[in-house]
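Before I ask anything, here is the structure I am working with.
Entry: chain A
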Amino acid sequence: MSFLDVKDLKIHFPTDDGLVKSVDGLSFSVERGRTLGIVGESGSGKSVTSLGVLGLHKGGRARISGEIWLDGEELNGATAEHVRGLRGKKMAMIFQDPLSSMHPYYSVGHQIIEAYRIHNDVSKQVARKHAVDMLGRVGIPEPGRRVDSYPHEFSGGMRQRAMIAMALSCDPELLIADEPTTALDVTVQAQILDLMRDLQSEFNSALIIITHDLGVVAELSNDILVMYAGRCVEYGSTDDIFYRPEHPYTWGLLGSMPRLDREPTERLMPIKGSPPSLINVPQGCAFHPRCPFGERTEGKAETAAPALTETEGGHLVRCHMSRDERRTLWENEIKPALETS
Partner candidate 1 sequence: MFTYIIKRVIGAFAMLIVISMVTFGIFYVVPQWAGASPEAMASRYVGRAATPETVHLVAERLGFNDPVIVQYGRFVKGLVAGAEYDYGAGVEQCPAPCFGYSFISGQPVWPDLLDRLPVTFSLAIGAAVLWVVGGVSVGVISALRRGSFFDRLSMGTALAGVSLPIFFTGMISLVVFSYALGWTPPGGAYTDFSVNPAQWAYSLLLPWITLAFLFAATYARLTRAGMLETMGEDYIRTARAKGLHEREVVVKHGLRAALTPILTLFGIDFGLLIGGAILTETTYTLPGLGQFAILAIRNQDMPQVMGVVLVAAMFVVVASLIVDLLYAVVDPRVRLS
Partner candidate 2 sequence: MRRKTALAGAATAALVLVLSACGGGGGTQQPADSSSGGAAQPAFNAGLNEVYNPSTKKGGTLKAAHSADWDSLDPGDTYYGYSFNFGRLYWRTLTMYKPGPGPEGNTVIPDLAEGLGEPSDGGKTWTYKLKSGLKFEDGTEITAKDVAYAVGRSWDKKTFPHGPSYLNELLDWPKDFKGVYEDPDADYSSAVEATDDSTVVFHLKEPFASMDYVVQMPMTAPVPKDKDTGAKYKEKVVSSGPYKFETNEIGKGFTLVRNDQWDPATDPNRPALPDRIEVQVNVNADDLDNQLIAGDIQLDIVGTGLQAAALGKVLPDPALKARTDNPTIPRLWYVSVIPDTPPLDNVECRKAVMWAADRVANQTAYGGELAGGEIATNVLPPPIVGQEKFDLYATPGNKGDVNKAKQALAACGQPNGFSTTMTYRSDRPREKALAEAMEQALAKVGIKLTLKGFPGSSYFSDYAGNVNYVKKNGIGLAAHGWGSDWPDGYGFMQAIVDSRTIRDAGNYNLSVKNDEVDKLIDQASAELDDAARAKLWVDVDKKVMEDASILPVVWAKSLLMRGKGLTNVAYNEGQSMFDYILLGVE
């Protein structure tokens, strides 16, 4: 069993308009020292998944089923209080927008100290020293002074570093980063990604990076999970996803990935339409209304949901097309188009 093992996770929210199936049967696993990227458009259920792993839906309206095994312990069936004790200590999270995710009324140091003292019975002085250390380790200059600054007094990159420092303050074994660089400009993005890679190797933790941008996970991840409408549509090693992708949605994501050698306005294969409603997920293949190759399934796409099947050595794809058909399409049409542009 892996360090984190999620099996058939379903997270549904009853609303006045109907049942929102944010996550609908998701399974994945991560080992210590390894990194999983979860990629998808907004609304595909990636963030709900991460919050679900942390147990933050507990006590709310969400209906959660499936199993979440962390270090041999099942969390979905555990009490809210038990999971709370693990949060921040054994598993921690880095959020997307550090300005809104940090409390505006408390100093950065205070927020790190608070996080540390929940799980460590130490004096304020000790915790403060630890906070200064952490700020130093994430590369904040003059940490002894900046520890008393407020979040709004930091630059965006500094804030994200502080956020990381806070998440790492209790040496978590599982770290989930939800769009850790989205709010930052490009040069800072790279710095933060470098930092995260360094820290991961230093702490040897399991890392999950959630993003809509394949570029972010390209260098960092060992494995990548592509999500669509609450489900996994493709899963494989980073090489699999970048060099041998088999799902049309993944192709779309690759096509819309900004690259330095290409004009950012050019998109080879933009994904048509918008993400589906999670209340009325399309019949059959959830992706079929947007899929350019839907007609090749002879109508199956509209009636039957395709299964997630292994195509080769742990590479999983959820598509009605045959393996050969997909590979032919990739080799002959998609890949050349991506490369020539």
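Keep in mind how these were chosen: all candidates are chains of the complex that A comes from, given by their letters.
For the reader, a short list of remarks on this structure follows.
Criterion: a residue touches a chain if its C-beta (ideal position, glycine included) is under 8 Å from a C-beta of that chain, and two chains touch if they have at least 3 such contacts; residues count from 1.
Please read these numbers as outputs of a predicted model, since none were measured by experiment.
The listed chains 1 or 2 are all part of this complex, yet only 1 touches chain A.
Contacts from chain A toward candidate 1 in the complex involve residues 51, 54, 56, 59, 84-89, 92-93, 95, 97, 100-105, 107, 114-115, 118-119, 150, 152, 166.
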